[in-house]
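Supplied in structure tokens, the structure appears directly below.
Missing here: one protein chain of the complex. Every other protein chain is in place.
Naming follows writing order (A and B), and every chain is counted from residue 1.
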């Protein structure tokens, strides 16, 4: 195993800044935030996805990831989160390749929808101002978000995810050091 | 055996970082008092609260060095989101200089060294008890409410197991009956504060004991609204621009009331007023409950003179 690259340079303040970026992203779906500047996680993990997990995952959360053994070692060391055997069992799911089927992930229960998983998906690019038309809580009228690198059936799967509210999965999209979030409330219309 | 909170101490001793020069930070405690594992737990809870607007999420509330019922929920939420570049405003009853607001502000100055302000416009985080500032909040602000009782149905059904079930079914008949009984008895809904709201058309939510006068400010507010109940150990949220509707009936629309007077200091006829008794012969006057709003108006008037 190669030497591990470091985690946050300042574990307290970097975690806070990353969390605020995720909070802002989750509160205003489709708006792009920055996270993970300066992080060099093992490939194929991107800095933004690594930062989100460093800020939120720990021994109290289960994690599933498809980024390979180097990433697993890095996350095990820096987050200490127990790994789940199946995506359905995880609180955080990191997809660097084709994301698992949303309907297969934990969506919580009607009484405890907060147990629904957070799916972190790495994509090729995120751009504001074009692409999807997003509406819902957090959006004054409409936000536009162009996402490159998601499977073609994602929007249909998302509509089904949104249809079972309050149960559901929340998604954090990461591209390099950019993040945008899709809370389960957001409606996506293809541009 | 659960693994230790191995990361909880990280950075704990390293409090004199650049960018934290706004106040001397108390030694021996982590930035913003809470350990990092607790902050992560709070942060995960807050994110899910934002994703499910109006839904109360239980969390492992910690004992804080201030008593339960005095804002420990709000304090934990603020501690979880606060960073060194934030400017914090704390109000109680709309005022920055009420004793509990002073105490909470002093707490964050001691444990986080953040800048504080009494000006609504300058704050990035506003922790509040019982009021929403008169000045409209912006997108770059977060308002954190201290919540004594997060369950809007608690007076109708004290059992948490049962209210949880009612929320899952969106069965709010109990509340409608309660409000309708008011109408039958008084001719209008007699709930004057902590007036229940529907969030995004799905969850019935307690807005905390703000006067019903403040309820309309919650609707489609540009700022993120977070709610923390420490003793009851629940967090909930209203994302920006989210519909918050005060419960009412078609023939009895929601009608917030304020004292029909002008502020004795700034003359405002729009703001929410506190009543002040001036003698024992029935003398009274009314002043703005929002002290920043009031002093801003007084300053403007003085500048104009």
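By definition in this document, a contact is a pair of C-beta atoms (placed from the backbone, for glycine too) under 8 Å apart; a residue touches a chain by one contact, two chains touch by 3 or more.
By definition in this document, contacts and distances are computed from a predicted model.
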**Message:** Not counting the visible chains, the remaining one has a UniProt entry; which protein name from "Carbon-phosphorus lyase complex subunit PhnI", "3-oxoacyl-[acyl-carrier-protein] reductase", "Sarcosine oxidase subunit delta" or "TRAP transporter large permease protein" does it give?
**Reply:** "Carbon-phosphorus lyase complex subunit PhnI"
**Message:** In the complete complex, the chain left out here touches which of the visible ones?
**Reply:** B
**Request:** Using the touch definition up top, pick the residue from B:197, B:212 or B:237 that touches the left-out chain.
**Result:** B:212
**Fill in**
Considering the complete complex, of B:130, B:167 or B:297, the missing chain is touched by B:130
**Request:** Touching the hidden chain in the full complex, which residues of chain B are there? Just list them.
**Result:** 1-5, 8-9, 29, 33, 35, 58-65, 67-70, 72, 92-94, 97-103, 106, 129-131, 148, 158-161, 186-188, 190, 192-194, 209-213, 231, 233-234, 257-259, 264-265, 272-276, 278, 285, 287, 289, 291, 294
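Everything below uses one rule, namely that only the chains that are shown with their structure count from here on.
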**Message:** Could you list, by residue number, the parts of chain B that touch chain A in their complex?
**Reply:** 2-3, 5-7, 10-12, 14, 17, 19, 30-31, 36-37, 39-41, 43-53, 55, 57, 80-84, 139, 164-165, 167-169, 200, 202-203, 220, 222, 224, 238-242
**Request:** Within their complex, state which residues of chain A touch chain B.
**Result:** 10-13, 15-17, 19-20, 22-23, 26-28, 55-61, 80, 91, 109-111, 113-114, 116, 118, 137-140, 165-166, 168, 170, 183-185
